[in-house]
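Here is subunit A:
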Amino acid sequence: MAIPKIVPDFRVIRDENLCINCQACCRVCSNDTHSFDQNIAKIISDHRKCVGCHFCEEICSTGALTIEKCYSQIRENFNWNEVDFKNLMKQAHSGGILLTGMGNDRPWINYFDHIVLNASQVTNPSIDPLREPMEIKTFIGRKPDSIEQLKKEKKLPILLETEIPVLFSAMSYGSISLNACKSIAAAAWEAKTYWNTGEGGLPESLKKFVSRTIVQVASGRFGVDARYLNEASAIEIKIGQGAKPGIGGHLPGEKVTADISAARKIPEGTDAISPAPHHDIYSIEDLKQLIYALKETVDYKKPVGVKVAAVHNIAPIVSGIVRAGADFVTIDGFRGGTGAAPVVIRNNVGIPIEIAIATVDSRLRQEGIRNHASIIAAGGIRSSADVVKAIALGADAVYIGTATLVALGCHICQKCYTGKCNWGIATQDPYLTRRLNPEIGKRRLTNLLRAWALEIKEMMGGMGINAIESLRGNRDQLRGIGLNDKELALLGIKHAGDAW
Partner candidate 1 sequence: MVKNSKRKTINTIIAREEFCIGCRLCEIACITAHSKTKNIIKAFKGEYPLPDSAIVFEEKGHISFALQCRHCDDALCVECCITGAMTKKDGKVIYRKELCVGCWMCVMVCSFGVISPDITASKIKSKCDFCLETGKPACVEICPNEALVLKEDNEQD
Partner candidate 2 sequence: MNRTDYLIIGNSVCGVNAIEGIREYDPKGEILVLSDEPFENYSRPLISYYLGGKISQQQTRFRDESFYSDMKAQLLVNNPAVFLDCRNHEIKVSKGRKIRYKKLLIATGAKPWIPAIDGFANHLEGIFTFYSMNDAISLAQYIQSLNPHNCVILGAGLIGLKAAEGLLMRKIPVTIVEMADRILPNTMDVKGSEIFQSYLVRHNSAFMKNDTIVKIESKDKRIKRVILKSGKKIETECLIVAVGVRPNTSIVAESSILVKRGIIVDNKLNTSVPDIFAAGDVTESPDFFENKHALIPIWPVAAKTGKIAGANMTGQEISYTGLYPMNSIQIFGLPAISFGITNPQPQNFEILEKYQPENNFYRKCVLRDDRIVGCILIGNINRAGIYNLLIREKISVAAFKKDLLEESFGFLMLPKEVRKHIVVGESMEV
């Protein structure tokens, strides 16, 4: 078969004045982009193999390498952009569904970038977080309707307590390496927040972090048994994922190593297939049954939540989930990441998380059941500002996935599905997994959370708010820029310039 004639995505620019032929790049590239040519005593790079992970560029000790976008331009055409053109070429060659990793990268509007925060001036004082106490501790789970009710029932609600309203989102062992899981779990432990096993089960070596662990029950039921559920801090039923709503998952048998099979509790070498639906859930009632089955199993001692993708009818869906007894609902927006998804689904299905949070929060308030469950927003949180905006729009906390991986080294090359992640994250290849030293990973993630906590407090202080509780759903602190009336209405915010 003829080699596909596709213009490369990247160009490897090697400054010969700086390259000392140490060949570190040749040794580290998992795509065999660089090779040393004995005859000419030079390193040759094959642009077509480069996926733009930038590992070589970062490791090169003389700075001789730059990975650039390949500017080979097809004739400019408004309807035919480069991505669509190349994807079509690839499919004409392979005849298959195109796969990708990470979240939706299309230039859909990002509402976070069209929202600005308020700050106190004269009419109320701002607060200096260095001098005054500032509370960002967050409780996740069903809250009592009133103090009276609490007094009457004489039983404290079952809540997750996190020092920062940022949790690590579900990324399974299998889709990412054990070293990545270790980094995340250890950081969650250190920063007193939570991490989520994803649907890959809980590997034995991470059990020591179990009291900071949310375990998932997904359609494949991997790794699920009574012990798994009872050991965890909370349980999350996974219905959908923002990157591929309505689509299941498939970990090919060759990736089901001994360790992964042990964590997932399936035979080694068998395909790990997560069906698109839960075959026992065809209605809200079925979901309710599962929620209560799990609650029974853990003797009502752990919160049970449900994770869904943000889709068109998200507000009524979440309302149903809350009424079905979920203690928290995770909503994953369409920019949420994945280890593998069809390009066409990832790029075209679902709605933005900002809109989803706002409409869900409004709906639950309207129905008077907002306190029955916490909302955790996921999919596209990149910074502490996104966290503050998400909470002000109505979320209780956020999950970070892609941001977590970027802190661990990920350069969002979107090749997670190939298993050749040069950063040792989305891979099980022993040559590559060693590249992520969990000690470093843990340090970097704890640093990230510390930095965000400081920034969140700064922003809150500026608004004159000293407790994260007072920020939640406080949309008056937000203003839109460049949004139309419908968008503003859905987000429940005013336009910049509109006063009280």
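A quick word on the picks: all candidates are chains of the complex that A comes from, given by their letters.
Keep in mind that, in the parts below, a residue touches a chain if its C-beta (ideal position, glycine included) is under 8 Å from a C-beta of that chain, and two chains touch if they have at least 3 such contacts; residues count from 1.
If you're wondering where the values come from, they're calculated on a predicted model, not measured in any experiment.
Chemist: Quick check: counting C-beta contacts as defined, which of 1 or 2 touches subunit A in this complex?
Modeler: 1
Chemist: Looking at the complex, which residues from subunit A come into contact with candidate 1?
Modeler: Residues 17-18, 20-24, 27-28, 58-59, 61-62, 429-431, 434-437, 439-440 of subunit A touch candidate 1 in their complex.
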